[in-house]
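Every protein chain except one is present and positioned as in the full complex.
A and B are the chain letters, set down in written order, and residue numbers restart from 1 in every chain.
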Amino acid sequence: MKKTIKLMAGVGAISVMMASAAFADHTVKVGVIAPFSGPFAIWGKQFKEAVEVYVAQNGETAGGHTVEFIYKDSGGPNPSGTKSLAQELIIGEKVDYLGGLVFTPNALSVASLIDEAQIPTVIFNAATSSIVLQSEYFVRTSFSLWQVSVPMAEWAWEQGIKTVVISVTDYGPGNDAQVAFTTAFEALGGEVLDAIGMPLSTTDFAPFMQRIKDQSPDAVFAFLPAGPPTFAFVKSYNENGMKDAGITFLGTGETDETTLEALGDAAIGLTTAYHYSAAHVSDLNQAFTSKLDEMFPGSVANLASVGAYDGAHILYQMIAAVGSDRTKAVDVVRGYEWESPRGPVSLDPDTRHITQNVYIRRVAKDENGNLINEEFQTIEAVPDLGLL
Amino acid sequence: MAVLSGILIDGLSYGMILFMVSVGLSVTMGLMRVINLAHGGFALLGGATAHWLTTNTDLGYYFSVILAVLATMIFAIAMEKIFYRKIYKFTELQQVLATIGITFLMIASVNFLLGSTILPIRSPEFFSSSVDLGFRTLPVHRIVVIIAGMAIALGLYILLDKTRFGIQLRAAVDNRNMASSLGINTARVYALSFALGAGLAAFGGILGAELLPIDAYYPLRYMVLFLVVVAVGGLGSIAGSFFAAIGLGIIDTAARYIVPEYGTIFFFIAMILVLLLRPQGLLGKK
Partner (left out) sequence: MQETQIKPAENLAQTAAPARSRKFLIKLLIDLALIGVGIAAYFIFPDNLGFITRILIMIILVLSLDLVLGYAGVATLGHAALFGAGAYGAGLFAVYFSADPLLGLLVGAIVGAIIAFISGLFLMRAHGLTLLMLTIAVAQILQEIINKERAITGGSDGLLGIDMDPIFGIYAFDFFGKTGYLYALTVLVIVFFALKILVASPFGAMAKGIHESAPRMRAIGTPVYWRLVGIYTISGFIAGIAGAVSAQVTELVSLEAFGFALSAEAMVMLILGGLGRLYGAIIGTVIFMVVHHTAASIDPFNWLFVIGTMVLIVVYFVPEGFMGLPVKLRRWLRWQK
């Protein structure tokens, strides 16, 4: 009841606002909230570059409307800051759409706001399954841990892997990955010998490697937040003779293109299941990555890039169809299918989360000697299994 | 038994990394009594330089590391002349503010020039191989860090306790006016000590990068870690930092072996207990 009153007040205020703004000009503004500074600054950089590549390829207009992107720095996980930035964008800048959002608490903090103001919001990353249930205005072009962990478990089983130790960082997404993998793997008859929750601030992973080794599983399934933890974990895996002990590495985003180079040749052979590799073989991806390299020399595409690129695509679809009459925008893209640099994808009509292929990849060297995630098996059209 | 030896070996090697990354702070903050929050900044500059040299030139690892450490020391001397001379006389809180400001500028500069991704330092191939100790394996770079840590600890002991420079430094810190009236060039002693601290920060940053990778945010990400080691060890005592680092390394490792689910809590409870029992730190002077 309370929510409805709020909602009605919001709708009233917004329609007044719109009446004055909608006919003033044809520019449609999109606010992008992401970290551009601090420990997670790479996310904002990847987002912005990918959006600019999309704009360079597709023009600055969508269906006759000029699209303008406004970038705001949220820093790290910071719900109060994110919410106030969203308020400022909606009320002050009069944006009609929002995009970006890397962290779960940040995405959750805008849910009630975008509901009341009726702002379609495209999540470029924040991957906790349940976020999209918090508002009908959320659309998500990234992935969820369930979406990639279950295919990993199934593939591992097919390879004859019977026992696994799970080693994840002890926080929301890590927990998601653990539950997803365990559920799928045990359903097939596999055995999870141990599940280790590693503290978020862990810097030395050697003790965990030893514990994993002592149980001699067929494989270790890992999930850690991108950046220094992933780097140090994979390094520990390599240097503690895990491979020689016959323990296969199973991961998801650990071999992210922005850390891959830092891992060096030792990463070769690591197996992961993920929705995007910069080395995905398709004309569209080729066009995307080469344009990215042309506009931003030295940049590599990763999951953040493709999330933002597809996010921009969805935003363009919505804007082309309805302009700033955004209340119907989300309905326009429900069930929408398109070709992404990651392969064929679609938006689930109910959950508004992206349905996509998940690829099993291994780290290899390309003809130029660069490390890449080479896709060698495809599990087609996987929805967010965490929402089923 | 296997667990115990694992804890000791991994704890020792992790502790030595903690010592390496914080020994520079033990010099600037411990001996020189400057709240030098920019310690991690100097480590970052050393690491970033080493990254640039090992990935963009053919100098090779060892030469790059030496060059990066020297470059950081020269930069530190300039910084000392421009900023730190005044900082010595500030109140503690003003020192906090000033060195945080410097840290911000260092982070912003590295971020601007090299971006915000991990800046890997290309080490020789054999660093990432592992040595079989019979009952378990140990990565070579850990052994390198252990040896380097021992050498640094010993070298600092000799430098500070047995040489003229060490005596001058301690005299200058205890009573600057008295020291200069005795003919000690205190300005020079301070500049050299500061450069030493920055050089050690750079060296530690580079060697520790296998575990604590260098990126633009490095100084703030690990600031608490450096401070913990120096505080537990006790201000003014390099040996204190050494034992604190080893002890904390072993406790943290033990927690990861036995109760990983409470890892961080144990680390900080250990610190609280030590500091409650010995507020001046393990070997700090009252």
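FYI, a residue touches a chain if its C-beta (ideal position, glycine included) is under 8 Å from a C-beta of that chain, and two chains touch if they have at least 3 such contacts.
Keep in mind the model is a prediction, meaning the values are calculated, not measured.
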item	value
Omitted-chain contact residue, chosen from A:Glu52, A:Glu116, A:Asp204 or A:Glu239	A:Glu116
Which residue of A:Pro120, A:Pro151, A:Pro199 or A:Gly311 touches the chain not shown here	A:Pro199
Residue ranges of subunit A at the interface with the undisplayed chain	2-3, 5-6, 9-10, 13, 36-37, 41, 44-45, 71-73, 76-81, 83-88, 90-93, 104-105, 108-109, 112-113, 116-117, 128, 134, 170-173, 175, 199-200
For subunit B, the residues touching the chain missing from this view	35, 83, 86, 90, 92-94, 96-98, 100-105, 107-109, 111-112, 220, 223-224, 227-228, 230-232, 235, 261-262, 264-265, 268-269, 271-272, 275-276, 279-281
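The rule we apply is simple: only the chains that are shown with their structure count from here on.
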item	value
Centroid spacing, where centroids are CA-atom means, of subunit A and subunit B in whole angstrom	36
In the complex, subunit A residues that touch subunit B	37-39, 41-42, 45, 170, 196-204, 206-208, 210-211, 214, 227-228, 231-232, 235, 238-241, 258-259, 261-264, 266
Complex interface listing, subunit B residues touching subunit A	2, 6-7, 10, 13-14, 17, 111, 115-120, 122, 128-130, 136-137, 139, 141-142, 210-213, 215-217, 220-222, 225, 249, 252-253, 256-257, 260-261, 263-264
